[in-house]
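Okay, so here's the structure we're looking at.
Incomplete set of chains, arranged as in the complex.
In order of appearance the chains are A and B, and numbering begins at 1 in each one.
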Amino acid sequence: MRFAIIGAVLLSGLFGSGAALLGQQKVQQAETPVEKWTGKTVMLIGAHADDDALAHGTLALLQAQGNQVYVVTLTTGNVGTQDPKLSRTQLAEIRRKEELAALAELGIPGDHYINLGYDDGMLEFEDRKAVVENLVRFIRKLRPDVLFAWDPGKNFQRWHKSDHRAAAYLSADAARAAMWRLLFEGQITQEGLKEYMIPEYLFYNDYDHDDENLWVDISSVEDKVINASSKYVSQYGPGWKNYNPNPGEAEVKEMKNAAKAHLRRKDGKPIEGFRYYRGFPDAIGK
Amino acid sequence: MRFAIIGAVLLSGLFGSGAALLGQQKVQQAETPVEKWTGKTVMLIGAHADDDALAHGTLALLQAQGNQVYVVTLTTGNVGTQDPKLSRTQLAEIRRKEELAALAELGIPGDHYINLGYDDGMLEFEDRKAVVENLVRFIRKLRPDVLFAWDPGKNFQRWHKSDHRAAAYLSADAARAAMWRLLFEGQITQEGLKEYMIPEYLFYNDYDHDDENLWVDISSVEDKVINASSKYVSQYGPGWKNYNPNPGEAEVKEMKNAAKAHLRRKDGKPIEGFRYYRGFPDAIGK
């Protein structure tokens, strides 16, 4: 492949076909505000069944506006507990149930949740080519207009803890690979898929929001977001140390209060922030 | 896991539930002749789109008798040509078309052909855990009563050229892994699959038939087999050196004659031979 910038510039200058897409690379601002998007296919890739919570408000908005939202999670989350009584199997099942319940609060149907089944905490040790190949398959199947992913970094590689780091880089690599007909070509010649280039990206982080350039007002779906949060009993609630599938009303209320208290706000409004990028996946770090 | 033999013996002796299956391990003879099997799900794993030709007669018989036959091929076969004009892409497409045409001759529907899309000639360099995981997924989905595979070896590891060697061992390892609920558990907790143990095996080789213990009379489907063979124009016919998608009648006839001339025979009848095994996949080499 060529290097992206000169190629993009020359191509847009000369031959036009890519210009609409490539010309605006410098601005990196969504043409239409996210709040007005409709009819798009949206795909989020996370490592764990709750990484998507960093974008729940935006996903709920998009779903409500007539977009198709898919959540792809790489691991089963079968390690993340401090409750000594839970087994890997139980935890995997609990977290699937919690995720489906949370997505339901956002209006996202259960069959839009795809879990690739890797073991939690081991993602960085899986064969990277095999994981990328799996993600490329889903990108080529779903053909999303927008990808939400852990931010791999602007100019420099962002630090994340291991699973998130793996998820960030593998997502970026998969987005790039998916667009080339001659990469993972078996999917094309044998499975009827076609190469596909994702044109827009919203990258999320759990802290350090310095690189954000797009904020979504989630006031209208605040309740959905808080309700969704309260479904992750094994993760944010009392179940973290002592899992109870049916927490009492008081506990749920406390979870919701805490979730509400910790929503990020801008000008008094609850928001979610992202690094927005549009263009070739080759230049995702721009 | 335990070691298979003592376990099997004790189990069958003591508690009976596994006895029907395990008691006959010594004989290794099919209870019902293959020629009379019906209502079974049959899965063949090969490396290339024509490895199944070693069992085409048997597959045709089984299909005709009301069994469901699936052919799973690991690679796209995108390297195997001596024609300097063909590209990887073209060859992959040609071989898919040839395989579907051959299966059609045998009565096997096109959607029973599954190609995992690996690059030809590179299978032994793929991450083995990832390939096994993929095969386990298909075993748990199809839940075959019988597995056809390259023979991994009786007592000793059979030598095959690289892709066949990989296919033989990875198939055996996948058959074993598929039966354990706690292996590749993500498939179970996230995809709704269930562990599954394949009970019967027919192992095929391309030469050295010394370990065969079961032969199938394919007289009744001889024509189908020969017709199927004539579909692999890029492999056995003039297309090997100079591919022509539409070989002339004379060439097709020559291909058929050659195929007929080289059918294996026993007592004058065309046959296919296998090493038959029944029992725990742990003892597949017995």
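The criterion applied here is as follows: a residue touches a chain if its C-beta (ideal position, glycine included) is under 8 Å from a C-beta of that chain, and two chains touch if they have at least 3 such contacts.
This structure is a prediction, so every number in the text was calculated from the model and none was measured.
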Oligomeric state of the whole complex, in copies, if 2 are shown: 6
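Criterion: only the chains that are shown with their structure count from here on.
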Turn needed to bring subunit A onto subunit B - CA fit, degrees, nearest 5: 180
Subunit A-subunit B separation of Cα centroids, rounded to whole Å: 39
List of subunit A residues in touch with subunit B within their complex: 75-76, 78, 88-89, 92-93, 96, 115-119, 126-127, 129-130, 182, 184-187, 189-191
